[in-house]
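One chain of protein is taken out of this complex; the other chains stay put.
What follows is chain A.
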Amino acid sequence: MPPNPTPTAPSAPVSSISSLIPPAESAGAAPLLSVRDLQTSFPLRSALLRRVVGEIQAVAGVSFDIPAGGTLGLVGESGSGKSTVARTIIGLEKARSGSIVFEGEELTSLPKASMRRVRRQLQMIFQDPYASLNPRATVEQIISEAWEIHPDVVPRNRHRAEVRDLLERVGLNPDHAKRYPHQFSGGQRQRIGIARALALRPKLVICDEAVSALDVSVQAQVLNLLADLRRDLGLAYLFIAHDLSVVRHISDQVAVMYLGRVVETATQDELFQRPLHPYTQALLSAVPDPKPWTKPEREPIIIGGDVPSPADPPSCCRFRTRCWKAEDICAEQEPVLETRLDRHPTACHFATDLAGATR
């Protein structure tokens, strides 16, 4: 990756860091993962001359913490940058600025060799259970491959037994270790992906839309499995999804992203019961309810338009072009993510507590 030659504007104003951090659940203990003002951009090349003509700021100043054993749900629509956050944490993209501290180590400046050591603790489960498994390797090879790179985790003579244990752990038949991915269903393949992620005994697992591709009956099985693993192994999750019901189901803490920025973050309870940001309110209102007739009649909030292109985001408040509350100030002054209305951090000049009026 060549260094980005475009002159860069100073980063977006960020309030004092402490105001961004939701009250720590385990006071005193340092978080397992701490992300501060993370920015990741991609060069925008002209098709004709392949010159860099601009940049897409996919992640434009994102901060959050994940405590050991905790689960942060990161929600957002396409183009919100949620997957880029994950890819940057795990080292698949390079951060332009900001910091990622995992177990006290700064990942953005870590030498490659040390990164390998840290990466062991930091695993990822991908969305597509078809594309993320090597079709020419058996399940046993797929799962034990990581032990070739980290031979100290499991000695070679234990590989076979350990693979059987892992398969059992994720609810697959250990006798199927010699089978190939195509012999499994989508849900089973996702279990293989989970077993592979667990092979190195990580502390944090990033689930990037890990259940989105699955049918609902199978999705529920995998969600239960993830909850069991968290309980039994003390795993922490960064759970990225566009489906709010799923995020609510699994997360302790939730951050809502829109066009590269976190617009609101709170505990799961707070966020879903008392959303303060208009975008969160609209998002929650748009979630299909399987039993609408059991709820009091409510006026749905339907916001117009689509998510603007991340290549040309609106100035200052990025949601203002679709917001029914937007006024002049929204185009003049960036709303800071800070605790508002004495409740939780949100980035809106007109944050309102509907106090259960929507839900």
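Just so we're on the same page, a contact is a pair of C-beta atoms (placed from the backbone, for glycine too) under 8 Å apart; a residue touches a chain by one contact, two chains touch by 3 or more; residues count from 1.
Keep this in mind: contacts and distances are computed from a predicted model.
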(message) Not counting the visible chains, the remaining one has a UniProt entry; which protein name from "Glycosyl transferase family 2", "Dihydroxyacetone kinase subunit L", "Monovalent cation/H+ antiporter subunit D family protein" or "ABC transporter ATP-binding protein" does it give?
(response) "ABC transporter ATP-binding protein"
(request) Quick one: say which of A:267, A:285 or A:352 touches the chain that got left out. (result) A:285
(request) Please pick, from A:46, A:109 or A:224, the residue that touches the omitted chain in the full complex. (result) A:224
(request) Check each of A:68, A:307 or A:331 against the chain that is not shown and name the one that touches it. (result) A:307
(request) Provide the residue numbers of chain A that touch the chain removed from this figure. (result) 77-78, 185-188, 215-221, 223-224, 227, 242-246, 248-249, 268, 272, 282-293, 300, 302-307, 359
